[in-house]
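Below: one structure in structure tokens.
Complex shown without one protein chain; remaining protein chains in place.
Let's look at chain A:
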Amino acid sequence: MSITLDFNGKNLAKGKSLHLHYLPAKISGDGEANVETYFNNYTREAPDYGSGMLNNALRGYPLVGERMKVPEGYKGLVLQETEKPLSESADRQLRLTGVFDEFTYWNYDKVPSNGDPFRQAMLMADVAKALSEPISEQDLEAEIRRNLESKKENDS
């Protein structure tokens, strides 16, 4: 099985910029939504919860949210698969619907904080960076020297 990302990575900047909402609900449905009139229309600033906080509601459930940026060095993409694969081994093709650098993150009746699973998971960006960043000769030698010294200290 192979997955083809059917777009040119160099042209991402030209992709349609999307305004997305990260909602604390599972919606069993797919399709267009009247976001502008039924939702965006009702977003209000909520300084009582802290600077930059917003509030709104979804089907009567109170939401507290904030604007969030995609981690630095990353780009948000929305990909869509027009044909569902028939079997697990079938080749798949994903198309680019749009791009985003910012989105609105919403919690159900809870002020967004570092305790939110989403923010905690975002640490993965740092982990990935640390793991994949090239290490220079000098850094490596410095690390080896540090290790030797601490070993000596422990031994003595």
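Observations, loosely collected:
Just so it is clear, a contact is a pair of C-beta atoms (placed from the backbone, for glycine too) under 8 Å apart; a residue touches a chain by one contact, two chains touch by 3 or more; residues count from 1.
By definition in this document, contacts and distances are computed from a predicted model.
Among the names given as "DNA replication complex GINS protein PSF1", "Ribonuclease", "Signal peptidase complex catalytic subunit SEC11" or "Enhancer of polycomb-like protein", UniProt records the absent chain under the name "Ribonuclease". Here one chain is not drawn; of A:12, A:25 or A:140, the residue touching it is A:25.
Touching residues on chain A toward the chain that is not drawn are 24-29, 31, 33-34, 37-39, 41-42, 57-62, 108-110, 117-118, 120-121, 123-124.
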